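I'd like to ask some things about the structure below.
Yeah, one chain of the complex is gone here, protein chain that is, but the others are all in their spots.
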Amino acid sequence: MIKVGIVGGTGYTGVELLRLLAKHPNARVSVITSRAEAGIPVSDLYPNLRGHVDLAFTEPDVDSLGQCDVVFFATPHGVAQNLMPALIATGTRVVDLSADFRIRDAELWARWYNQPHGCPELIDQAVYGLPELNREAIKTARLVACPGCYPTAAQLALLPLLQQDLVATDNLIVSAASGATGAGRQAKVGMLLTEISDSFKAYGAGGHRHLPEIEQALHDMQPAGSDPAQVTFVPHLLPMVRGIHATCYARAKDAASLPDLQALFEERFLDEPFVDVMPAGSHPETRSVKGSNMCRISVCQPQGRDTIVVLAVIDNLTRGASGQAVQNMNIMFGFDETEGLDVVALLP
Amino acid sequence: MIKVGIVGGTGYTGVELLRLLAKHPNARVSVITSRAEAGIPVSDLYPNLRGHVDLAFTEPDVDSLGQCDVVFFATPHGVAQNLMPALIATGTRVVDLSADFRIRDAELWARWYNQPHGCPELIDQAVYGLPELNREAIKTARLVACPGCYPTAAQLALLPLLQQDLVATDNLIVSAASGATGAGRQAKVGMLLTEISDSFKAYGAGGHRHLPEIEQALHDMQPAGSDPAQVTFVPHLLPMVRGIHATCYARAKDAASLPDLQALFEERFLDEPFVDVMPAGSHPETRSVKGSNMCRISVCQPQGRDTIVVLAVIDNLTRGASGQAVQNMNIMFGFDETEGLDVVALLP
Amino acid sequence: MIKVGIVGGTGYTGVELLRLLAKHPNARVSVITSRAEAGIPVSDLYPNLRGHVDLAFTEPDVDSLGQCDVVFFATPHGVAQNLMPALIATGTRVVDLSADFRIRDAELWARWYNQPHGCPELIDQAVYGLPELNREAIKTARLVACPGCYPTAAQLALLPLLQQDLVATDNLIVSAASGATGAGRQAKVGMLLTEISDSFKAYGAGGHRHLPEIEQALHDMQPAGSDPAQVTFVPHLLPMVRGIHATCYARAKDAASLPDLQALFEERFLDEPFVDVMPAGSHPETRSVKGSNMCRISVCQPQGRDTIVVLAVIDNLTRGASGQAVQNMNIMFGFDETEGLDVVALLP
Partner (left out) sequence: MIKVGIVGGTGYTGVELLRLLAKHPNARVSVITSRAEAGIPVSDLYPNLRGHVDLAFTEPDVDSLGQCDVVFFATPHGVAQNLMPALIATGTRVVDLSADFRIRDAELWARWYNQPHGCPELIDQAVYGLPELNREAIKTARLVACPGCYPTAAQLALLPLLQQDLVATDNLIVSAASGATGAGRQAKVGMLLTEISDSFKAYGAGGHRHLPEIEQALHDMQPAGSDPAQVTFVPHLLPMVRGIHATCYARAKDAASLPDLQALFEERFLDEPFVDVMPAGSHPETRSVKGSNMCRISVCQPQGRDTIVVLAVIDNLTRGASGQAVQNMNIMFGFDETEGLDVVALLP
């Protein structure tokens, strides 16, 4: 039974970590911090945890966090960077759900996040925590940078095509949509039910912070020496709570000699516990993964033309954040990768 | 490990049973029937079950059902009645989620359901499966009639007041609202998203089939010899998927000598694993029980006047149907009552 | 063509006034104020007004407001009180959508709104703007206090019963539910889509500010000399944008001698342009009044027992606020009462 700390437990990824870890057979949350809510029982904020979690929030403190075997950061970007040097020095291992250590180029990070990177010296040690891409490195990582929600869906959707070098990479399209929990739990007019319910819109069409992260991991998938993939990424806001849907469009380099795409995807993900390739002709629904760590994928080639369409759904809070974080923890500590994550999605 | 059969597995209570039983340590579903879908894998209808349930639907058949230790009926009313004599004769025990055996008066049943009761001779053997009221009888029951969704919420809300004889029972008000899964999975224009989303209405205000069921169990709670409770029950349809909220209004017999209501409720439900009395001043939300078997309750006495308000929330598919059915199974077979049901509600 | 001013135009009742007045044949909005957004075109905040409203927000200023024929206050409580003496002195007439002048007892107001009343000397001049109750007085009023959203629905529902003295008034129940626009456009965590979508709850069960307002108008309806009506009022929050549904329960004084309730309601509202008594057995839906000033009502007497149920729906922003404000303006200025309000509700 390992000891777990959570920094920044009041947001949605925090409560999702608690939901999942409350039933994990090998891990026990012993510290959960929040400056704003210090002293308050967690279940006062989240009544679903009544009877399951007895902790109260505490002030963040390196000493008590350092006594944990693993610490999750469920904080906005910029927070983990500042605590990381002191925390890593204690020997504890870290799973960072924020964007702080996802981008290997500190200047690129600084440009997209409008602030200098606070801890560039540790970026090298961070492993990008997409298990399907980096499972071996995750096993021994001291610091895992959990992928963002959109990147997780887009990268899994495009992985088989890029690894096999089947599509043009100068013009990939990721048209994606997220439930409103993707924006967190801050009080903003723009996220009121009255503003976004029964409506749909794009946002960040001119440039979204997940773009460089998507492109970096896609490049990692491409054959060595390839030109970096260029993506047009347009996120959209869905009038619902949980779920991401990525619709990816890629142009075959040579449509005439494409392999069987269904077989390609099924084989690539055959041994992956958290990727489900749907039968040919299927359209995955976000509700089919609600509360679960599964990513469901379909692939097709409309009209037999040379544009390939890949559809991928995840729960943004589970596979797109806290579930994948637990999956990474399982890999880091040698637990069965599905431990604590073997739940059936809530449908209907 | 007991063997479980499910009759009528294509509806929402069917898939909810499968979701819960898939992770139950002491039970394994071995038969699931559906005339319409015989031969089809369950996970074709419900993609959330892919990887968790390998069964296919079969034709209903007393022989194979009779080899189960327990059979759940997740059917419309009228179906269980017809199969029951043959099935009970095999010695298997039954948990009926339908309305067939909830009402002890066969004529009253016939009047509300517009058809003669098909198996009046077995009504006597049926135990009404509200554990908080009938736990002892459930332990040895051959046939448990699971309460309806509205009745479960209303009865738990009013239980402490009626058992202590604190309120007038000639004029109880149950103003309740349900998510759309309460209407099942039939193709009806009136249940299209386009008809009920972003709207709210009452239905059945002139008389709803759950009324006699509510009144019967309330009478069971009253001190012996009391006049039967009379309820005005108005159900409403919520533009959402899961959840029931009951707002109950009861008039104190003697407002001046009422005990501390908060303490009364907390004490009554202290040992109940699936009733959570919220702190004074709380308002339970349906989302706080989504996917869980918990009923959360608050009580207050507005303005110190003599009308008491009790608020109760359940998930209509879990505590209001399949979860309570599993709870009954646990009691019947001597398992820990929370086995398979110790899940954290999905919030947000 | 009268000149209209609007104080506090950034909220939902403000934009709703603009939507309705943009097409009013006899009125033209010439001033719309907002301290926070002064200088910003209205259509920057509300893109639906692009091409329909060319105004920009200005600082509130008594001089320019005083040049209007009528000024609407679409402000939180406490604002109108402070501007009112100076504004009324200019001779302009006022329709106040806020709660400032609804309660005739300044001390009662102070208790429920947690602050002393800022302008008790003008309370006497205010006419409570429920046209079905006070049409004559509205015609000549200098200051109309528009009813709150819940009170409008509850009062119209109970009006025929109270005027005819048919029900006990010591124990009226108003169980009501509102779309989220009822809470305005403030950035609050509790009103995020992620917090209230796909869920339902009561709030303010122990006491809501609309209670004294409901009771005051009900008393006005009762025969002279009656004891004041006592109401138990529980509001609920619906996971949707617009709409209020009131389910009212009243006990017949003498069930045996009740008149035909359907006929009673139809006759009482026969000449009312904005009350629609639905056919017997109907259940009004909130969507049937979306964007319209209509109140639809049904009445029934379940099981022929002595509890009468009245169902009423309105659009909280239209009939519950801005539409009723325009209706009051029409009455005050001698326009046809339906001018600018003769729109078909948006269904589906």
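Each chain gets a letter, A, B and C, in the order it is written, and its residues are counted from 1.
Methods note: contacts are C-beta pairs under 8 Å (C-beta built on N, C-alpha and C of every residue); 3 or more make two chains touch, one makes a residue touch a chain.
Predicted model, so just to flag it, every value in this text is computed and none were measured.
Participant: For the chain left out of this view, which of A:E16, A:E213, A:E285 or A:E337 touches it?
Facilitator: Residue touching the absent chain, from the options given: A:E285.
Participant: So which of B:N114, B:T194 or B:S257 would be touching the chain we can't see?
Facilitator: For the chain that is not drawn, the touching residue is B:T194.
Participant: Identify the residue among C:I2, C:A106, C:A280 or C:A345 that touches the chain left out of the display.
Facilitator: C:A345
Participant: Looking at B:I32, B:L218, B:M240 or B:A321, which makes contact with the chain not pictured?
Facilitator: B:M240
Participant: If the hidden chain were put back, which residues of chain A would touch it?
Facilitator: Chain A touches the missing chain through residues 171, 173, 175, 177, 194-195, 197-203, 205-207, 211, 230, 232-234, 236, 238-243, 245, 247, 249, 251, 281, 283-287, 290, 298, 300, 302-303, 305-307, 309, 311, 313, 348.
Participant: Please identify, in ascending order, the residues of chain C that touch the omitted chain?
Facilitator: Chain C touches the chain not shown through residues 12, 15, 18-19, 22-23, 46-52, 181, 197-198, 241-242, 276, 278, 284-285, 287-292, 294, 296, 317, 342-348.
Participant: State which residues belonging to chain B touch the missing partner chain.
Facilitator: Residue positions of chain B that touch the missing chain: 12, 179-181, 183, 185-189, 191-198, 239-241.
In the analysis below, only the chains that are shown with their structure count from here on.
Participant: Which is it for copies chain A and chain C: same residues on both faces, with over half shared, or different residues?
Facilitator: same
Participant: Taking the mean of the CA coordinates per chain, how far is chain A from chain B in Å?
Facilitator: Each chain's C-alpha centroid was found; their separation is 37 Å.
Participant: Where the CA atoms of chain A average out and where those of chain C average out, how many Å apart are those spots?
Facilitator: 46
Participant: Hey, what residues on chain A touch two or more of the other chains?
Facilitator: In chain A, the residues touching two or more other chains are 12, 181, 197-198, 241.
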